[in-house]
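The structure's right below; bear with me while I get my questions together.
The complex is shown incomplete by one protein chain, all other protein chains being positioned as in the whole.
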Amino acid sequence: MILAADPLLVDGIDLTVVLIVLLKAGVAFALLLVAVMLVIWFERKLISDMQNRIGPALAGPWGILQTLADGIKLFFKEDLLPTRADRVVFRLAPYLSIIPAFVAFAIVPVGGDFSDGGDGTVSMFGRSTFLQVADPPVGVLFFLALSAVAVYGVMLAGWSSGSKYPLLGSVRASAQMISYEAALGLAIATVFLSSGSLSTHDIVVGQSATTWNVLATGIVPFGIFLIAGTAELNRPPFDLVEAEQELVGGFHTEYSSIRFALFFLSEFMNMITMSAIAVTLFLGGPAGPIVTQRVAWVWPLFWFFLKVMAFLFTFVWLRATLPRFRYDQLMDLGWKVLIPAALGWFLLIATLDVAADLGWPTIPVVIVGVLVLWGGASLLSGAVRKAQAERLEEADRGADETAGSASGLGEA
Amino acid sequence: MSTPAIFAAVTGFDPLTGGEFLVAQNIAFAIMAITMLVSAVRMVTTGNVVHAALYLVIVLAGAAGIFILLGAEFVGVTQVLVYIGAIVVLFLFGIMLTKGSFGADDGVGGERRGIAAMVGALVLAVMAAALLDTFRDAELSRAEPSLTADVADLIFSRYIVPFEAISVLLLAALIGAIVVARGD
Partner (left out) sequence: MSDYLRNWLTLVVFGGVAVLLVGAFLGLGSLVRPSRQTSQKAVVYESGVDPQGDMWSQSNIRYYVFALMFVLFDVEAVFIFPWATRLEVYDVFGLVEMAIFIFILALGLFYAWRKGLLRWI
């Protein structure tokens, strides 16, 4: 694997280079802000359609300006700060929520020719460059670090409000986010096995040379990534954070005016970024057939946005279809299904890679690997079932005292 | 201080890197170092535990920034991922386990400040001695930042025993916490 850096930054820096970097950054910002407005409208319109309603229809053609109208309205709302709030942290929390959402988009390659082993450089004002704001060699790790920082936004918003519902919502939300972050990271690890690099650009190049990672890693990590990503975004069916029937609005109950708008924006911005990262890691990024040679540079952009749209549609579709998980089901899914599955699958793929390297026959290795995994899983489920039986027995014997102590446990 | 020395300090003459001028790096380092120092002092002087944890986050972020500045980006990003993303979150959950820690708590360790300062000074002395002893003559390779692959090669050759020991250590920590949590 060649570690190709962005050719724009390799040689000396002159005014053109600085301007190109600034242009890319500016376009990325504009793109994100416009995309967020359109995505909010898209979600409302689509979910209305699925529920046989009309949805926003008055502001602009097909209500497309509805988000803008809502945003402007929020600018003119009074900003309230609860007396019991921690003033500094209360003001800091929206920043911590939205800045990672912005910055994570910087490492996503949105265009460039990756077909037929192309390395994705485009020519811009006589310089060749990548169509992404920056390409740090540890790009995907950087994305994971940013989503770790985003936990603080939620946690501190709830803590600093000085109110009960936000506190409960934020503790729940941060526990959910860290649980699924673990599964997310382990699902991504399988991608590194087939790509051999942590840079988003190299991962896309690697996929254009062989096959898309969704197939190269055997679909399971992709499924885990999708589920864990939905939970990480606090999207339905994992939206326990703002389960309005139990927690009012969750961590942002006390926020109003533009500070609330920032939380709202960061939620949808994270949705776009997560879709873009999923496309980059598993679906070949901007790769796709170049149909016409005349405006060849448009096609990668088109394929990229088409793939991102498919993810956004899936997120909305999930919301319209599935009821919300219970908290115990949520934690069970994360820790008892996704993480063991991700670890097991990771080891299986690693073993297959090593076997292929050493020239062992593939099919027996696959069979043995699957058998070992299956054996481990059945041993595990047997142990757990036995533990459960013992626990039930124990509970039967000491029903009175357990009942007494269980009601004494403070449930948060 | 003589004029060349002042000139060297201002423009970033660095004897460790073979006498090149590193203005931008030194300015970035100065900003991060000062931020870290101020936050570290605030961390031990603030009366609010959650604020103290947040100042710790700033110190750790500064350390990550310095790692990246020195070319060790994998270590730097890992610093954010593990320390800020996991360990301080663990601290915050630990704080939330306690009763009544909202708002300023003036009684935080007030009477033991002297001993704490002494321990701090001792740790600083030991760390400084160890670092100076190990890296006194080490040159910083600015031309080639250390790649993730280099880190991996080191872990899986020279540091393979510590690597396996870490897993046992983490397991012990988890089992300890579970035993405490269950109260048996």
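Annotations for the structure displayed:
Should a chain be cited, it is by its letter among A and B, assigned in written order, with residues numbered from 1 in that chain.
The rule we apply is simple: a residue touches a chain if its C-beta (ideal position, glycine included) is under 8 Å from a C-beta of that chain, and two chains touch if they have at least 3 such contacts.
Please read all numbers here as calculations on a predicted model, not as lab measurements.
Shown as candidates are A:157, A:178 or A:214; the residue that touches the absent chain is A:178. Per the touch definition above, the residue from A:89, A:131, A:167 or A:241 contacting the chain not shown is A:167. Within the set A:62, A:95, A:212 or A:302, the residue that contacts the chain not displayed is A:95. Residue-level contact of subunit A with the missing chain is found at 5-6, 9-10, 13, 21, 25, 28-29, 74-85, 94-95, 98-99, 102-103, 106-107, 133-137, 141-142, 144, 161-165, 167-168, 171, 175, 178-179, 181-182, 185-186, 189-190, 192-193, 195-198, 248, 253-254, 257-259, 261-262, 327-328, 331-332, 335-336, 339-340, 343, 346-347, 350-351, 353-354, 357-358, 380, 383-384, 387, 391, 406, 409-412.
Contact residues of subunit B toward the unshown chain are 24-25, 68-69, 71, 73-74, 78, 81-82, 85-87, 89-90, 93-94, 96-102, 142-143, 145, 148-149, 151-153, 155-156, 160, 163-164, 166-168, 170-171, 173-175, 177-178, 181-182.
The criterion applied here is as follows: only the chains that are shown with their structure count from here on.
Computed centre separation for the pair subunit A/subunit B is 28 angstrom, with centres defined by C-alpha atoms.
The part of subunit A that touches subunit B in the complex is made up of residues 3, 86, 89, 136-138, 141-142, 144-145, 148-149, 151-152, 155-156, 159, 162, 171, 174-175, 178, 181, 198, 412.
Listing the residues of subunit B that touch subunit A in their complex gives 48, 50-51, 54, 57, 73-74, 77-78, 80-81, 84-86, 89, 92-93, 96, 102-103, 147-148.
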